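One structure below.
Just one protein chain is left out here, and the rest sit where they should.
A and B are the chain letters, set down in written order, and residue numbers restart from 1 in every chain.
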Amino acid sequence: MMALADLQIPGALVRLVVALAALAAFVGVNGMLLVYLERKVAGHIQRRPGPFEVGPHGILQAVADALKLVGKQLVTPNGADWLLFWGAPVVSFMPVFLLFLPIEFGPGLYGLDVNLGLLLILAFAGLNVVALCMAGWGSNNKWALLGAARAVAQSVAYEIPLLLAVLAIAAMAGTLHLGEIVAKQGSWPWQWNVALQPVAFFIYFVCSVAETNRAPFDLPEAESELTAGFHTEYPGMGFGLFFLAEYAEMIVVSAVGATLFLGGWKGPLVDGVWWFLFKIYAWLLVMMWIRWTYPRVRFDQILNLCWKWLIPLALLNLLATFVALAVV
Amino acid sequence: MTLDFLTADAAAKALFVLYFLAILVGGIMAVAAKSLVKAMLGLIKTLFGVSGMYLLMQAPFVALMQLLIYVGAVSVLIFFAIMLTRGEEEGRPAMGKKILAVLAAAAPAARVGGLLLRHAPMPAGTPVEISLQALGQLLLTDYVLAFEAISLVLFVAMAGAVVLGFERRLSK
Partner (left out) sequence: MVFTWLNIAILAALGLGVAFAGAPLAGSVLLAPRASGGDLRMPYECGMPPHGSPWIRFGINYYFYALLFLAFDVDVLYLFPVAVAYTEHAGWIELVKVCIFLAALGLGVLYFWKKGVFTWPKKIS
C-alpha cells in the first residue's frame, strides 16, 4: 500500500488549497468590480455619470449594495417549495470555483492540471440550468416559471453552437487541456487561434453573450414583460447570489474565450498574467457595450438565430476545419 | 500519532462510500418526493454519484459526459416533460399500487443480487485511464460503424419525435 505522502500530496493538495483561496478572493473582488463597472459603463453610454455618491466617483457603491442586500429579510413566498426555492441560488453558485480551476491564468498559474479541462468547464456549467429549473418551479410564481422555461430553452439551444465552435479548436489543437491549447498559440495576434478560426470565434462570442443571459439575449429576465423572470420572488441575498453567479460566469466565458481564441496569457512583447486579465476585461467591456447598445430581441428570434444560423454555420465551420486538417 | 491509515486505497474507499451515499439518498429522494421537480433533483443527485463512480474507475471522460448529457440535457427534457403534465400529484397513490411498485423494484434487485451472491465479482485489476486520443482513434478505425450508426440513430430519433408530436400539434 502506498502512503498518501508518496502520491505527491504536497504538490497537488497545496496547489489546490492555494488556488481555491486565491479564487475566492478573485471572484469576490472581480464581482464587486464588475457591478461597479457595469453601472459606470451603462451610465456613460447613456450620458449620465452612473453611481457617484458613495466614495469618490462612487467606487464604494458595490460595497454599499452588498451590505444593503445582506440587510434584507429572506422572505419565502407562500406556497413556494422551501428546498427548491433556497437551493436554487446555492446550486447556481456552487460550480463557480470549479469552472476556474482548469484555466491557466499565467505561465504555470493554474489550479488543477487536468487533461479534460475544457470538458470539465462545459460539464459543470450545465448545473446552472438545474438551478434555473429549481428557481422557476420553486417560486410559486407565474413570471418565475415562464422566465425559467425561456432561460432553460435558450441556454440549451446556445450550448450546441458553442460546443461545435469549441470542437473546431479542439480538432486543431488535438487536446482539451487548456494550458496546452495556450501553448500551441503564439504571442502575436496573427498566431492566435482567432486568426485561423474567425467564424468559430464569432459563434463563440455570440453564444457567450446568450449563455450568460445578457442583453440583447436577456429574455429570461426581461423586466418589461416578465417582471424579473426566474428571480422575481427572490429577496435580498437570494437575488444577490444569482447576480454574483452570473458575473462569475461572465468572467469564466471570457477567460475560456481568451484561452481558446486569443492566446491566453500570451501577448506581444511580454507574456504574462496581465495579458490574460487585459483580454478578459476587454471581452467583458465589449459584452457590456453590447448590452447597453442593442434592444432586446424576441424569443422566437433568439431561438431561430441559433437553430437557423449559428448551428448550420458552426457545422460548416467544423466541416471546413476537418477538410483543412486533412489537406494540410 | 501516525497517519499510516491515510493511504490512497483508504481515500478511494472513502470516496466510494461518499458517492454510494449520494446515489442512495438521491434514489430515495427521487422515489419518495411529493413534487416531480424534487424527484428530478433526487435523480440529478444520483447522476452525480454515478459520475463520481466513473471518476474512481479512471474514466473521467465518461464521468464528465455523464454530467454534460444527463444533468445538462436529460434533466432539462424531464423538466419540460413535467411542465407538459400536471406537475402536481393528484392525491396519494393507492396501497395496491404501492405494493406493485415495491415488487417491480424488488424483482430486478433480487435477480442481480442473486447473481452477485452466486458468482463472486472477479477482481478486474487496477483500471488505467485511456486517453481521449486513443478513444477517438478507436472510433475512427475499429468502431467506425458504431460511430456512423450513432449519428444516424439520433437523426431517426429526432425525426420520429417530430413526426409523432409536432405534426399532431399542427393538425389540432
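Heads up, the rule we're going with is that a residue touches a chain if its C-beta (ideal position, glycine included) is under 8 Å from a C-beta of that chain, and two chains touch if they have at least 3 such contacts.
Only a predicted model underlies this, so the values are computations on that prediction, with no experimental measurement involved.
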item	value
Which residue of A:144, A:178, A:206 or A:260 touches the chain not shown here	A:144
Missing-chain contacts mapped onto subunit A	7, 12-13, 16-17, 20, 23-24, 27, 66, 69-80, 86, 89-90, 93-98, 101, 111-112, 114, 119-120, 137, 139-145, 149, 152-153, 156-157, 159-160, 163-164, 167-168, 170-176, 227, 232-233, 236-238, 240-241, 300, 303-304, 307-308, 311-312, 315, 318-319, 322-323, 325-326
Residues in subunit B touching the chain absent from view	8-9, 11-13, 15-16, 18, 52, 55-58, 60-61, 65, 68-69, 72-74, 76-77, 79-81, 83-88, 126-127, 132-137, 139-140, 144, 147-148, 150-152, 154-155, 157-159, 161-162, 165-167, 169-170, 172
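One rule holds in what follows: only the chains that are shown with their structure count from here on.
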item	value
Subunit B residues touching subunit A - in the complex, by the definition given at the top	3-4, 6-9, 11, 35, 37-38, 40-41, 44, 60-61, 64-65, 67-68, 71-73, 75-76, 79-80, 82-83, 87, 131-133
In the complex with subunit B, residue positions of subunit A that touch it	1-4, 7, 81, 83-84, 87, 114-116, 119-120, 122-124, 126-127, 129-130, 133-134, 137-138, 145, 149, 152, 156, 159, 174, 176
